[in-house]
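With one protein chain withheld, the remaining protein chains of the complex are depicted in position.
Here the chain labels run A and B in written order, and each chain numbers its own residues starting at 1.
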Amino acid sequence: MSGTEAAANSTYSFRDHTTGKPTTTYSSAMSSPFDIKTFKFDTPQFDPRFPHVNQTKHCAQNYVDYHKCVAVKGEDFEPCQIFWKTFTSLCPVDWVERWDDQREAGKFPVKIE
Amino acid sequence: MTWLDVPAPWAMRLQDAASPNQEGIHELYDHIMFYLALVLGLVSYMTIVIVKDFTKNKFAHKQLRHGQTLEIIWTMFPALILLLMSFPSFILLYLSDEVLTPALTVKIVGLQWYWKYEYSDFVNKTGETLEYESYIMPDDMLEEGNTRLLDTDTSIVLPVDTHVRFIVTANDVMHSFAVPSLGIKIDATPGRLNQVSTLMERTGVFYGQCSELCGVNHALMPMKMQCVTMEDFLTYLSELSE
């Protein structure tokens, strides 16, 4: 039995490390992108512009770049997606929401157009 | 390896390592302990000899005013010991900071007084990012085998043998994200994203506690991390994205 079938057919539960009792139970019905045969990790890689522990500007720069890219090339321009992937993976959801609100109100501190 | 993933009564050493970083810290610890034992032996012997020879001794080396050779020795030797300890320490420090080829990014946000985890590499069925909060398990809800002040209602679930990047930040005051088994401790600062990475080499449950004084409930915001196989991780994600 391969791993996928095992995951698809079984009910999985995490076990407590001392008692061995199940703590949380996840029954699985796999019909999602999370299929082990097709699943691929995809996350922003090392960027030589931001080699430090502090990644704040890595996130912010990509947020600005995405909106500049979209402003020039339009929503459907495929290469803009790399910026989108990067800032969504790095920026906290709260930050993105706040910046989106600021852009809508015309108060975003960086000129997008 | 003594199977020490949680604090235990009379546990003397560091918790067992689950990542190469923490193994490096263990090695460094043992090297430093080697030098400590050396210095302990040396100083104890010297103290005993000095006390024995010079107690009530009116004649011992009465012409001795200063000894240059001795001065040189007892300056150079501690310096050498410090060098021997600092070089492996710096190597480890800079190696631990490297985040080169992460496969997965998990954002960790500290709030008063709980943690929020965002798996933004993935989205749920409505296209929103996968995120959830994690609160401490109250004392009256603990079951046998749970660890008081360490267990939480939800936990960070991560795959084994995968290079994971954490992006750590806070929303109100400073917190600090720490998991001793993985050798991670990094400040969560409002308005700043700190990055740190890990590679878990075995499945298991690892615990940590907020490590920056963040208010009255500083002790009540632990973090719990479950390292699972790849299949289980994907099952968890698909459950989460329902």
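Assume contacts are C-beta pairs under 8 Å (C-beta built on N, C-alpha and C of every residue); 3 or more make two chains touch, one makes a residue touch a chain.
Just so it is clear, contacts and distances are computed from a predicted model.
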item: Choices "Cytochrome c oxidase subunit 9, mitochondrial", "Exoribonuclease phosphorolytic domain-containing protein", "NEDD8-activating enzyme E1 catalytic subunit" or "DNA replication complex GINS protein SLD5" - which one is the UniProt name of the chain not shown; value: "Cytochrome c oxidase subunit 9, mitochondrial"
item: Touch partners, limited to displayed chains, of the chain removed from view; value: B
item: Sole residue of B:11, B:39 or B:95 that reaches the chain not shown, by the stated touch rule; value: B:39
item: Missing-chain contacts mapped onto chain B; value: 1-2, 13, 16-17, 23, 26, 30, 33-35, 37-46, 49, 61, 64, 69-70, 73, 201-202
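As a convention for this text, only the chains that are shown with their structure count from here on.
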item: Touching residues (chain side chain B, partner chain A) in the complex; value: 5-6, 97, 99-105, 107, 109, 118, 120-122, 129, 131, 143-146, 162, 165, 167, 169, 171, 186, 191-196, 204-205, 226, 228, 230-232, 234-239, 241
item: Touching residues on chain A, where the partner in the complex is chain B; value: 3-4, 6-7, 12, 14, 16-19, 21, 26, 28, 30, 32-36, 39, 41-46, 53-56, 58-59, 88-94
